[in-house]
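One chain of protein is taken out of this complex; the other chains stay put.
Naming follows writing order (A and B), and every chain is counted from residue 1.
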Amino acid sequence: MVSCGAFRSFLFEYDTPRIVLIRSRKVGLINRGVQLAILAYVIGWVFLWEKGYQETDSVVSSVTTKVKGVTLTNTSTLGPRIWDVADYVIPPQEENSVFVMTNVILTLNQRQDRCPEVGSALILPYDQTECNVKNNCVPGYVSTHSNGIQTGECIPYNNSIKTCEVFAWCPVEDDYHIPKPAFLQEAENFTILVKNNIWYPKFNFSKRNILPTINSTYLKNCIYDSQTDPFCPIFRLGKIVEAAGQNFQEMAVEGGVMALQINWDCNLDRAASHCVPKYSFRRLDNKDSAHTVSPGYNFRFAKYYKDTNGTESRTLVKAYGIRFDIIVFGKAGKFDVIPTMINIGSGLALFGVATVLCDVVVLYCMKKRYYYREKKYKYVEDYELGVNETYGTDS
Amino acid sequence: MVSCGAFRSFLFEYDTPRIVLIRSRKVGLINRGVQLAILAYVIGWVFLWEKGYQETDSVVSSVTTKVKGVTLTNTSTLGPRIWDVADYVIPPQEENSVFVMTNVILTLNQRQDRCPEVGSALILPYDQTECNVKNNCVPGYVSTHSNGIQTGECIPYNNSIKTCEVFAWCPVEDDYHIPKPAFLQEAENFTILVKNNIWYPKFNFSKRNILPTINSTYLKNCIYDSQTDPFCPIFRLGKIVEAAGQNFQEMAVEGGVMALQINWDCNLDRAASHCVPKYSFRRLDNKDSAHTVSPGYNFRFAKYYKDTNGTESRTLVKAYGIRFDIIVFGKAGKFDVIPTMINIGSGLALFGVATVLCDVVVLYCMKKRYYYREKKYKYVEDYELGVNETYGTDS
Partner (left out) sequence: MVSCGAFRSFLFEYDTPRIVLIRSRKVGLINRGVQLAILAYVIGWVFLWEKGYQETDSVVSSVTTKVKGVTLTNTSTLGPRIWDVADYVIPPQEENSVFVMTNVILTLNQRQDRCPEVGSALILPYDQTECNVKNNCVPGYVSTHSNGIQTGECIPYNNSIKTCEVFAWCPVEDDYHIPKPAFLQEAENFTILVKNNIWYPKFNFSKRNILPTINSTYLKNCIYDSQTDPFCPIFRLGKIVEAAGQNFQEMAVEGGVMALQINWDCNLDRAASHCVPKYSFRRLDNKDSAHTVSPGYNFRFAKYYKDTNGTESRTLVKAYGIRFDIIVFGKAGKFDVIPTMINIGSGLALFGVATVLCDVVVLYCMKKRYYYREKKYKYVEDYELGVNETYGTDS
């Protein structure tokens, strides 16, 4: 039980450590020097560099893209053919990503039927598909790399070899030879418009990458260039790849994945107009000499048709191309009283460290250390150690 | 080398700062006041508000969606036509996102052929496509905004103007006039079922947004309403847009991007049944008067057909619509001994700040400052300063 008087006496108490204030050129300079270093760290690093006086927030973003461009190809099987955005962007929309087909292996008029499997050379070392006699083929056999289910027959694949017959989408795809240069090599000149809205929830600050200063006319003619048009949101595919230090025509053959990074670091203590996007580009599937296994990016899809008697046929497309992942990141900061207080607080606490460091120097390293120890410490011997005595240097 | 005796003496040492305990009404009140403020901050802010005694974890989430609804349109070119989910959701599945087509420009029966490019008025200021004589057109010319490759001929586009002929998917799309009101304006009544499973890995706590209290019958009839049905995971598209302060019919015309945010902030010290999703809605592509350049959201795709003699044709679809991005976020907290200790520790450290603050007041601002200084400090002059003397106020 605490009496009222005790509480009053507690209330009016102020306990503050007793200090030895040593007046010494050497020791004083060390002390002030360390304190200055700490002050410089707190002000310079914590406040100016890391902006410790700011509350920060992470970006919330939405991205839409639109690709533009047409190109003409002319081959013996297809004849002259125009490719536009509906032909080469697959799927037509994704959340933060867009795929542009740059190379293609088409297998036309596939039907559910029986036909020879591709030769072993093409899918080796997976499977032995070549055969001489019927016995080489196992009815019902199927492996991961098969195009279909073996029927057990052995039939001619071409003039020189025979392969096991399969029930499959026939004729089966032969993707041994990748077109080189890339089929849609002119994709280099296609453009991609990236529309990006960002939002900093804590500050309820939103902006989009089509800046208020950009008008319709500019937007319809500009192409992003880090020097001349750093805020144009329209990118030429070739330039993106080049800015990442890659060769577009090489990349177009086997495909790949590119990152289009948008950085929205903003200091909201300054005017909103200073908060602008910074674009940068990277190749994500690093293609170097050490990474020759399974390079590039491709996938298969099909377009399905039905003829008059209801039989389904399809065109199998093995699409090689470049996927552009739009990666939005950034941090906004704005003055706020709480982080300021916290950082000042921990800055003050660091001054205690100055004293600890100096004590080490003064009490252990300096010639006059015994003199300083005498001033700083008051030795109190406890009874139990057998010596009932108190040495106090200042008593 | 440390002798055993020195180590024993080190082991039995306890160093604690010497304290001046000043009994003064004014100074004591200041000191206790500051300490009380710090205590209130530590308990109130750090422990109660920020729940500093809890270990926290971020949410891992999986989202699937299903849209329902049919609508009838009746136009001269298409005749009466029913649109269902397989018609208007493109692509049919995405990871955290679903696109509902609300408006559409169809270009039927396109074939690879030669035909007049659209008039300049429609694609200006991009390109000059109108012409009077053959010389105005450049064979092989193609620009970003072209629909095809110019052949060099000049042919009539309509009764009034002539344009350069292009090799393209013909007839080329004319998207100058956006249908208004939106073609699928009844999409306002479509519903979207969002299935969301979350997992807090650190606590191995998982839950889904179809709460255990929800039964099949309720799920088949309910519609989310922030007041009456806050836990129904089925949303009427019109209500989502309205809750974000937008007009659905306006948005449906040019398209847009909506966020459906699910917040799973959970205090796992309480019963699991208190951990429930909170839904909120935002328009991500902010559409205000300052953002009139390139508004909305649309993309193009095609449906491919083959006629009996194998010629490919396609229906080009320019789809305007609303993309719903489902954004799941949240933080779970649960009592844990380590963050509790850390926060108590830094709370204690702040009491040192109280002393520093009071010292400033007491030693520099108060009338009796010299008296207090005398009590707190022991001045030790060093020899090197030439004064071999020690003033100790308490000696």
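Methods note: contacts are C-beta pairs under 8 Å (C-beta built on N, C-alpha and C of every residue); 3 or more make two chains touch, one makes a residue touch a chain.
Since this is a predicted model, take the numbers as computed values, not measurements.
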Absent-chain contact - pick from B:Val85, B:Ile161, B:Val276 or B:Val361: B:Val85
Chain not shown: contacting residue from A:Lys134, A:Lys202 or A:Lys306: A:Lys306
Sole contact to the chain not displayed, among B:Gly69, B:Pro277 or B:Gly296: B:Gly69
Contact footprint on subunit B, counting only the chain that is left out: 9-27, 60, 62, 64, 66, 68-72, 79-82, 84-87, 89, 91-95, 109, 189-191, 193, 195, 197, 199, 206, 208, 210, 212, 214-217, 219-221, 303, 305, 307-308, 313, 345, 348-349, 352, 368, 375, 377-378, 385, 394
Touch residues of subunit A, complete complex, unshown partner: 12, 15, 17-25, 27-32, 90-91, 94-97, 99, 112, 125-126, 142, 144-149, 167-169, 257, 259, 282, 284-286, 290-291, 293-294, 297-302, 304-306, 308, 310, 314, 316-317, 319, 323, 325, 327, 349-350, 352-353, 355-356, 358-359, 362, 375-385, 390, 392, 394-395
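Quick note on the criterion: only the chains that are shown with their structure count from here on.
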For subunit A paired with subunit B, centre-to-centre distance based on mean C-alpha positions, whole Å: 17
